[in-house]
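Encoded as structure tokens, here's the structure I'll be asking about.
Shown here: the complex without one of its protein chains, the others still in place.
Entry: chain A
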Amino acid sequence: MTVALDADFFRRWLSAVSAAVDREAERLTELDSAIGDADHGANMRRGLAAAVAALEEEAPSSPGAVLTLAGRRLISTVGGASGPLYGTLLRRAGKVLGDQESVEPEQLREALHTGVEAVAQLGSAARGDKTMLDALYPAVEALGDSGGDFGAARRAAEEGAAATVPMRARRGRASYLGERSVGHQDPGATSSALFFAALAETAGTAETGESA
């Protein structure tokens, strides 16, 4: 992994997340209409588009500043629970990265870990509650276990999201459905997996001379 994790990389990562959410918006909304209020796709799309626009306009110069600005935009534009949740994830991670110009994969892992812990605390949720945490925790752990392999993190996130299907929701609107929440993949875990898929893609396309 020779790619430089600088502000430009983080901007391209978030653009890739926005593109992935655009592509998958219908599926996210479909998943959310099964157990939620059918707004996850549209909410995430609006929030990420606003975040990407802000990043283009303000062009923050460090990875930490990119994440902080994007998180702030998500909080102010999403309008659903995913706004404060993803906003907190990115802002806390951004705070950990501070203002250094470029970061190591291990620093990114540590920052994301702090962000995920903050999300768990904000939502009073734990792993196994059928939430975004079921994709985020395995992804961050895989990032550590693999020594910074974004592909491994992506696979762990996707497996984590798929593993929410048999779970019974214990947080959010889906928790009111009780047993009826079983059998559907959690929309939040699904969008979380898109963040890591976009991370792997961004790292892949950033590598010059070797394919991901």
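Basically, a contact is a pair of C-beta atoms (placed from the backbone, for glycine too) under 8 Å apart; a residue touches a chain by one contact, two chains touch by 3 or more; residues count from 1.
In this text, contacts and distances are computed from a predicted model.
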Hidden subunit of the complex - UniProt protein name among "phosphoenolpyruvate--glycerone phosphotransferase", "Urease accessory protein UreF", "Phenylalanine--tRNA ligase alpha subunit" or "Carbohydrate ABC transporter substrate-binding protein, CUT1 family": "phosphoenolpyruvate--glycerone phosphotransferase"
Selected residue (touches chain absent from view) among A:G41, A:G64, A:G87 or A:G115: A:G87
Candidates A:S15, A:S33, A:S76 or A:S146 - the one touching the absent chain: A:S76
Listed residues A:P138, A:G172 or A:P187, member touching the removed chain: A:G172
Among A:E24, A:D39 or A:E110, residue touching the chain not depicted: A:D39
Residues belonging to chain A that touch the chain removed from view: 37, 39, 43, 75-76, 79-85, 87-88, 91, 122-123, 172-173
